[in-house]
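Quick one: the structure is below, questions incoming.
Heads up, this is only part of the complex; the chains shown haven't been moved.
For clarity, chains are labelled A and B in written order, and residue numbers in each chain start from 1.
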């Protein structure tokens, strides 16, 4: 049983992103199972809502009205929506710094989000969290926080809890490619794998951690190799293809609910805005600019819309209505949130401990 | 027929607390390193795994951060996990989950969630283990809003404050010190207490000097007070018990009475618990009432040594406290240069 890496070099290819990483590929219409039409239609609507909310927030950031740091998810709407389609009551979902999409995909209220980014008492975190700390227990969102990797072990614990509950529920952990560089990620994968915890790990690989491309941070661009190492069943899919995301999620979730332990999804995607804030080009060099133009042709929304139209499930008018409706919802929610109150002064100290006030200074 | 009282040691009392919790509260489980070992955490958890099953008494990989985070996750889902770190030093790998996550989730999400996780870490020093196996660092955690910090100094407290910690809706750091495992006492029946109502306790009264300490230092203070009493010096002894949030009422009251304070702590000095005791008192007591400047007894400003002669001089002792107390009581004549 002496062995070495020379013996395994062949299948290292399975861990390359191949043309999934090629901005010029994947522009043709999606492969759609007509049985999935209904779900895809509502997914399309949800993605449009996310896009419109994000654009609104981006505008408000650029105008200086929203001041908390916002990490926009424009261009990456499909993973959240695709996975949310298989989240049921009793499941617990966790996100990170770029989680507006996760919140909305699970059914979160645009008003709650727009109030939160304004720091209003009516926000989903009662104005105590801002963009980076969202929660929505009724819809299964158990928390998103901006310490990279921090919610991954927390999600594993939620999985352990689900297993103890014994209802077939699962935990879902959304994170980025950057998070796979945190030790917490690996400790979590090993723990979930060893304990067979019902956890769906979803890595949205958008190639970037802030300004740095994955090729400058890791020796290979697909992160599924970590799942393989931790013996967590994995699948990789085009993260801009809602149908593909749904298929991969469905298989993974079925295995998880059947008690097979955790599963890992790598969804390859791309963000259109800068790491933080509203601008497109805040971060980096020319290469990214070229890529971005090509990735825009891989827009998860328009590609799905075109495919559904080709399919006969959608017509132009309807699509237009989706956009108009989203705009109306968002503008109304924004207006309402703008008039809401800030948290009362006592909120600072009354929310620290259960049942008691913390000390002033 | 007279019954001889049954006494229980500090370690066994902790085990009683675990047993009570696991028996009476289905939401409680415990997770950490060494829980399936006969010796890892002393006698404080012996055979809990066979008694309650390895699904509720979970031994883990060597992954402090991951396991602490997992406990927090379960806590957010209605469980009351106790995560075990056999040494404070190992727990430092999990600081993010304790300090930046658990302590903040409630406030950060507008009070909509609670994280009833108890982190139990053991102070396990001495025995020539050296710098990386001897830290206590209660001062660090007592610095963090949102995290309750509990350090029992008696077997009864070891049991009852463990139970109160786990039943608290807030994250709690519970620190026990292996040097206390030798203490024995007769335990009263278990009573579930509200941790928010627990705080420092006056365990001895006197007019001459206030001794304040927590955990093993509280024990040293009690011993020192007994010795000082034999010398005609009577002390108030305050066992802090709950370090954060700190209720300083009792120590302030005592300082006003005695005019003299000696704060003893088994942690380092700078920005330490002893500094907090002195600052809390100094802020609140009219200086004219003080009969002497307050003083601290802490570790010296050095990592723990291994070599036994150095180790002996490193940790505060009853002798040393007595000596410093005597100097303090004679200190009205002390000259400040």
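In the analysis below, a residue touches a chain if its C-beta (ideal position, glycine included) is under 8 Å from a C-beta of that chain, and two chains touch if they have at least 3 such contacts.
Remember, it's a predicted structure, so these values are computed and weren't measured experimentally.
The stoichiometry of the whole complex, written in the labels shown, is A x2, B x2.
What we mean here is this: only the chains that are shown with their structure count from here on.
On the side of chain A, the complex with chain B involves touching residues 92, 94, 123, 125-129, 133, 135, 137, 142-143, 145, 147, 150, 152-162, 164-165, 171, 183-184, 187-188, 190-191, 194-195, 343, 347, 350-356, 358-359. Of all residues in chain B, those touching chain A in their complex are 29, 55, 58, 60-61, 63, 65-79, 81, 96-97, 100-101, 105-114, 145-146, 148, 168-170, 196, 245.
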